[in-house]
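The full complex has more chains than appear here; those shown keep their coordinates.
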Amino acid sequence: MTKKVFDRILFGGDYNPNQWPKEVWQEDMRIFKDANINSATVNVFSWAKIQPSETEYYFDELDEIIEMLTKENYDIVLATSTAALPAWMFKKYPEVARTDFEGRHHKFGHRHNACPNSLVYQKYAEKLARKLAERYGANPRVTCWHINNEYGGECFCENCEKAFRVWVKDRYKTIEALNKAWNLEFWGHTIYEWDEIVLPNALGEAIDYDNTAFAGISIDYRRFNSDGMLNNFKMERDAIRRHDQTTPVTTNLMGTYKNLDYFKWAKEMDIVSWDNYPSYNTPWSYVALTHDLMRSLKKAPFMLMEQTPSQQNWQPYNSLKKPGQMRAQSYQTIAHGADTIQYFQLRRSVGACEKFHGAVIEHVGTEDTRVFRETAQLGEELASFGDSLLGAANHSRVAIMFDWENYWALEYTSGPNKDLKYVDQIHQYYRYFYDKNIAVDFVPADADLSGYSILVAPVLYMVKEGMKEAIEAFVNAGGTFITTFMSGIVGESDNVHLGGYPGPLRELAGVWVEEIDALAPEQTNQIQFVTGEEGTSRLLCDIIHPETAEVIANYTSNFYANTPAVTKNSFGKGTVYYIGTELDTSSLDLCLEQALETTDVQPTLEETTPLEVVLRETEEDAFYFVMNFHAETHPLPKTFVGTTDLLTGEVLSEKTVLHMYDTLVIKA
Amino acid sequence: MTKKVFDRILFGGDYNPNQWPKEVWQEDMRIFKDANINSATVNVFSWAKIQPSETEYYFDELDEIIEMLTKENYDIVLATSTAALPAWMFKKYPEVARTDFEGRHHKFGHRHNACPNSLVYQKYAEKLARKLAERYGANPRVTCWHINNEYGGECFCENCEKAFRVWVKDRYKTIEALNKAWNLEFWGHTIYEWDEIVLPNALGEAIDYDNTAFAGISIDYRRFNSDGMLNNFKMERDAIRRHDQTTPVTTNLMGTYKNLDYFKWAKEMDIVSWDNYPSYNTPWSYVALTHDLMRSLKKAPFMLMEQTPSQQNWQPYNSLKKPGQMRAQSYQTIAHGADTIQYFQLRRSVGACEKFHGAVIEHVGTEDTRVFRETAQLGEELASFGDSLLGAANHSRVAIMFDWENYWALEYTSGPNKDLKYVDQIHQYYRYFYDKNIAVDFVPADADLSGYSILVAPVLYMVKEGMKEAIEAFVNAGGTFITTFMSGIVGESDNVHLGGYPGPLRELAGVWVEEIDALAPEQTNQIQFVTGEEGTSRLLCDIIHPETAEVIANYTSNFYANTPAVTKNSFGKGTVYYIGTELDTSSLDLCLEQALETTDVQPTLEETTPLEVVLRETEEDAFYFVMNFHAETHPLPKTFVGTTDLLTGEVLSEKTVLHMYDTLVIKA
């Protein structure tokens, strides 16, 4: 079960010696050694340097960098540089630029600026990836390929429009099928020829960036856009594979980033990597959620490709990380499945928009900084693990469904309540498990559910072909399924499952939802559990008719007082909970507690603690990560009294306490 | 006086069987019958279906629909389908699309998407209307023609620019007159040739959508745009009239919608129809205002073309209508002059942006829903009226002026206070009459005032040619005229009436307004009536010199303390009140109460009640509508003790109370 991709924990990050004079390079090597840095991500944005014109390639500088890092025995994460096009390409081929949502064709600027359907871009990106693989693929210190960088954004140019028509035709085959899928009879939008289709931006069906007149075309555009960028990724990957069949290939993802269907992408990646940039006020449960999501993409350890040693620059308020915070954040990352800790970046930029982004070596240029010392301490600790942790698994009996198509469809929906947001709903449910130290996997819409005891699918708005059967099979076999309001409403093209909500989930849940009330932010309803506890509800309130379900809680206000807000249904050997409204935290906890009672789901630690406790296991070992993310100091859980903290070698006692950001790693 | 357009109260709504398989049609007919539905609006968005290409027309499906409805004895409201262009037309003639305020030429998408000055659009819209009239005009069950749908929006394309120059030349005849009207000497904008004129969008004189450097051109653009769309309406109407000289023609309006001068439109319509979509927090007085405005357009009963049975989708928060709310809202609509109750829509959409908009038949597809039951109850009640109510008049001695050109001009004004909004001011005055159950008509700027005892004209900013004389004649003859700050300021081209505010109203009001102070939202002034009552004022404060007027209330704060805030002037046989600032509700009530004392204006019901009470009268009968729109329960007014509620047959007693949304209809 242990999946080791690397020989050691990669510890390093983005490194751009090309932006610095040569004398700095040797100084870097010296300083990095003091921090146990063993890895560098290079060549992320060097296309213009490597290919100064359409016909010339220049590798001398990269040769020197690779040679230096090789000599120093670094694990080199070699990027392909295709995330920002050279200026000459815009001048010569303006079509390589993107056309934005407003319909404006851009000129040279920024990064992530290639039209994904530009043949010129594709031609030269493929060629560049191939040349890099040819030149460096055989170097054993090239440990990982890093294609492009943070794929994202969109293009609405003419080339994309033409490509979209091809994609649509390929998906629907006939005009009739398309008209039906997009429900184009509505408002008389029926088309008769494929080239009547136009992209759904501000000049087409879009209302604004987050709203659309026809969700069908807008969701399909997102599918097309995600696929188009994925094709670019695959094109580069395949180019690399012509010269290097073994080195793992990745690209760095961005957590819950909306535009790309990461579960689909992960299938094409050898290892997932991602960039973790919480804000000063992001809940730690949300950070944990994104780690679990990234690990779940391949159900395997991942790379932390980027985090800042201390400060960011692009947030509105870029607070410093407090002493110990970066260390705790790094261990949380590892606890949830990371096999690498990499920073953006190793030396802080002298200019341009990221110069206020923290780095291992700050502008002062020395190792005499708090940030460096904290980095070095972590480096030393990580080195002490050797390869013992690598590939260790996170086991979970709880699955939460995370489906990018649902994400898109739910948020495109016009009505009933504009404040309904997909990730926010997912997080409300994840938060419960996080607080209880119960391990969670995220699963896609087409997941194999056999390994799980509980499946939680909040706002499972879009139920696609086969999902009903899969979930019914899961529950039939004894699984517990928890779903909510705004579930089972539409199929894959955003057309409603007629016959009563929650459509394909109706028999499972044993309820019919007749109406969905929407509450404004200043409004709430009251609820009461049949066991007596009271709570509040908001946002959306299903009006539920139990068919085979029993009532768990009722509304006690509004005209639907005394009708169910939460129900429970027996189905086959399993149980289905239907939570018909957004509950306050305590009420949601009550529901989920009850749902868990009849399952085999156990917290990582039996005893109750406000500390975060996570377990990773290899075939040989099991590691507990114990972290305090609260301002208050908390005692060591009794379970661990007498064990040894691997990080300090300290034997833990009844008197051991964890202050904020204190972290322990304990071998089970 | 009774104007009957229909033979029965039309009860039905938008119906799109074309979006559904045939088996659903018969099910619809069965279910609708259970709800006493007798009318359907069809063919609203079917252009693409009816005309699949430039040369083909296809009526088979519509034939079947009309045939089915005819067989079932429906009153068919037949739409012309021109509110959304077919996709092929955009592809073949991109000029049919609109250019938006930002100067972006759109592609295919949305509805209401035709450039009103596109000859291609006009050619095919006219032809379609003609063909429909030719084919269905003789069908006696086609009870009403519904042209286009919710006309609105704007276009700023080159064709519109050229058309605007023609319109402007036609209005002003000479360049000199134009330069003067638009005051183009200001900022040296003098033009010398007509084609130097450019449309006032973001690339021209507009500052942003609601602001402009030259109100003259921007107001004229709105006149031109309203006229242009009205010409399209007339074009279709005339096309219909070639084959059908008798069936009434309408298009559905949108209450206080800003862009179209509905008083001008109404002259071309046989009957007014409109769509009533209050938000969850719209005051009921505002809903009543819009009904009265729509009725006043032709001073005749109107059609409620659309309302939702329960839920909307396009508001931020789409609450359900509570039990009884839709019924009460429907009777309020009838009370204020409607002869039809039509829903959008009869069967809920399976997809696209309105799928969360409520319908008589919901997604569950059955009649077993609260929404359906409430609809059916209403249907039964309405059927019981037969034709007794049809054409009944609402009589009023109070006129409030509502002038779209004022609306535009006032809100384009740069200074003195950006929070000044036309409809908000109108509503503050209307609210008083609503609370007192005093019937109100709205009148246009060129109204015949002879039937009224009181004319209220809040913020009568633009006083056009002839208005001074008309109002003076009205007051001379004994009328009471009430006007406010920001009145009499400009003429029809937004140039100031020089010589002292309120310009042409100065002699009438007997005051000279020397200065207009603007208060920020956090600021207020204090006022005191000469009779002792105290109040507050805000927004704008006129500094008034009474000339012939007497003082009703003075400011008691700011540097203009002890100068008048409200005055009263005798003029001829009549009286003029000038209210120089925005007053708190109680203070405004005091003013209006005093104004009413010397008139013959009576409330519909002598006794005071928080219930809404409205009277409609035919030549034979008089119907009182009594509705409770308050959360609290209120007793039946004593006047009605012993009468019978037509809706339930119940004899009303001293013990009768009305809970929220309870409604009675009582024959006088």
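Letters A and B name the chains as they come in the text, with residue numbers starting at 1 for each one.
Keep this in mind: a residue touches a chain if its C-beta (ideal position, glycine included) is under 8 Å from a C-beta of that chain, and two chains touch if they have at least 3 such contacts.
Remember, predicted model here, so these are calculated numbers, not experimental data.
In this structure file the full complex is assembled from 3 copies of one chain, 2 of which are shown.
Please note the rule applied: only the chains that are shown with their structure count from here on.
Chain centres here are Cα means. That of chain A falls 49 Å from that of chain B. Contact residues on chain A toward chain B in their complex (touch as defined above): 102-103, 182-193, 195-196, 198, 200, 202-207, 211-216, 413-419, 490, 493-496, 498-501, 512, 514-521, 543, 559.
Taken together, the chain B residues at the contact with chain A in this complex read 16, 18-19, 45-49, 52-53, 81, 84, 86-88, 90-91, 102, 104-111, 280-281, 310-320, 322-323, 348-357, 362-365, 369-371.
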